[in-house]
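The excerpt is restricted to a subset of chains, each kept in its original location.
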Amino acid sequence: MDETDITFFKDGFRLDGRRAEELRPVKMEVGVLARADGSCYIEMGGNKVIAAVYGPREVHPRHLQEVTRAIVRYRYNMASFSVEERKRPGPDRRSYELSKVSREALEPVILTSYFPRSVIDVFVEVLQADAGTRTAGINAAAVALADAGIPMKSMISACAAGKVDDTLVLDPMKEEDNFGQADLPIAMTPNGEITLIQMDGGLTPDELHQAVEMAMKGCRDIYEIQRKCLVEKYSQLEAPAEEVHACE
Amino acid sequence: MPVSDVLSEIKKDYLYNLVLKGERADGRSFEQYREISIEKNVVRKAEGSALVKLGQTQVLVGVKMQPGEPFPDTPNRGVIITNAELVPLASPTFEPGPPSEVGIELARVVDRGVRESKAVDLEALCIVPGKQVWIIFIDVHILDDCGNILDASSLGAIAALLTTRVPASKFDLGEDYSLPIKDIPIATTAIEFGDVLMFDPDVDEQSIANTRLTVITTASGNICGMQKSGKGTLKQEQIYRIVDIACEKAKEIREKFLEA
C-alpha cells in the first residue's frame, strides 16, 4: 500500500463508477465441472475464480485421519497467467496463509462429525486476479460445498472493506487495493457469526467499526446472490430436502 | 480399493461389449471427436488465452510474455517455455505438489508440437541479438479432465498463441503487435482397445486402454510429433492408420476453429 497521485473519487463515484458502498458486479454459476463432486465459478469484478469440492473421501496419507470427524483441506492456487507479472506455478507463502484462513472461514459451518476418518477437499483456482481473490474464492467454495451435498450449518459469504483517500469503500478493486490505506476482508454466516477477519493498513478504532459494518453488509449482499444461484439450480432439479437445507 | 476395482472391471466389460458391436458409450463413431468449442481471450491479464472444451473436458491455456536472455546456442531467437498444471480441482486422480510424470509428459508433448512445427516465428522475437529476446510462457491449466486432455491442451496452446499480442509497449519496446504465427500444429490422439482404434477417448475409454498414440500434424500435412504412451503395444499398420486419420482430423479442426 502506497501513496500515489491517482484520484480515486470523482463526483462521489469510484474509478469504475461504483459508489463507496457498492459491490462490483457478481456472476456466479454452480455445477460447472463434471469430475468434481461440487463446483462453482464466480466473477467478482475482474476476478475469475473457480472452486471444486471432492469428498467426503478417503484420507491419504492415512496418518492425517481424524477418528471422530472429517478433516477439511483447502488449496488456494493462482494460475501463472492470472496476474500482471507471470507467477511461478506452485504454492508460495501467501497462498499457504490464504489457504489456512480460508479453510478456517468454512470449517465452522461444515458438519465434519458426519464423516469420521474422511477428508473434504476444497480446491480454488484463481484464473484472473483483480483484488479480493480470497473472498471470491470463499464465496465460490461455500457454494461448491453445497453443490457437493456436504451438510453445512449455514452458508458462508465473504467480502472486504477498504480505505482509499481517507474514505471507506466496499469490495476494493486492484487500484484501490494497491494504493489504498487499509484492507479488511471478512467472512461470515448469514447470522453474522464471523469466521474470517483479517486487516492490514491503518484504521482508527472508529473506522474499524465502520469498516466491519460495511464488509458485513457486503457479505449479506453476496449471500443473496449465493442463495439465488443455488435455488435456481436446485429448483430446476427438484432439489432433495437436504440440499435446500445445505444452503441455509 | 476393492469396490473401485469391481466397478472398473464392470465398466471394462461394458465398454468391451460395446466395441464388439462397433459402438461407443456416447454414441460416437470410433473416429469421431466430441464437440469442440474454443473461447479466445478469456483472461485479460494474459497476453493470449483460450478456453478449450472437448466434450466435458475443459482446459484453459494462458500465454505470458516478457523480455529475457536467449539460450547461448540460439542468440537470435525467442524462447518458449511450456508448463502444465494438472491441478487437483480437475480430477480426483490429480494431486497437489510438483508436476507428476503425466503432467510433465503432457507439457513436453504440447511444447514439441509448437516447437517442431515452427509455429512461432522465433527469429522475429529477437530484441537485441545475444542479449535480449522475448520469452513466451505457455501455461496449460487443466480444469476438468473428462479424457484426452492432451489434444485439448495442444489445441488450447495454439489457439492462445493465435490471440497473443506481444506486450512491447509495457516494456518500452515500441507498439504491441500480434505474435507472428507460421503454422498451426494439431494433436490427434487415439487409443487401441480390443484391436479397435478410438479417437478422442473419454475418461472411461482412456482408463481401459493400454495404448495411446498422439500424432501432431502441421498445416502442410506433415507429421511434426508423435508420442506413444501406456503399457501396451501397437502394430506398424495401426500406427500408419492413426497417422492417416490424424492428418484428416487435424485438417478439419484447423479449418473449422483456427483459420476462421
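When the chains are written out, they are named A and B in that same order, and each has its own residue count from 1.
Please note the rule applied: a residue touches a chain if its C-beta (ideal position, glycine included) is under 8 Å from a C-beta of that chain, and two chains touch if they have at least 3 such contacts.
Nothing here was measured: the structure is a model prediction, and the numbers come from that model.
K.L.:
For a test of your reading: one copy of every chain kind is shown, so what is the whole-complex stoichiometry in these labels?
P.N.:
Overall formula of the complex, using the displayed labels: A x3, B x3.
Keep in mind that, in the parts below, only the chains that are shown with their structure count from here on.
K.L.:
Distance-wise, how many Å sit between the C-alpha centres of subunit A and subunit B, to the nearest whole number?
P.N.:
So the centroids are 32 Å from each other.
K.L.:
Quick one: in the complex, what on subunit B touches subunit A?
P.N.:
Subunit B reaches subunit A through residues 42-46, 49, 56, 58, 60, 62-64, 66, 83, 85, 87-92, 96, 98, 137, 139, 141, 143-146, 203.
K.L.:
Please output the residues of subunit A touching subunit B within their complex, sorted ascending.
P.N.:
Residue positions touching the partner: 33-36, 46, 48, 50-52, 54, 57, 75, 77, 79-86, 89-91, 121, 123-125, 127-129.
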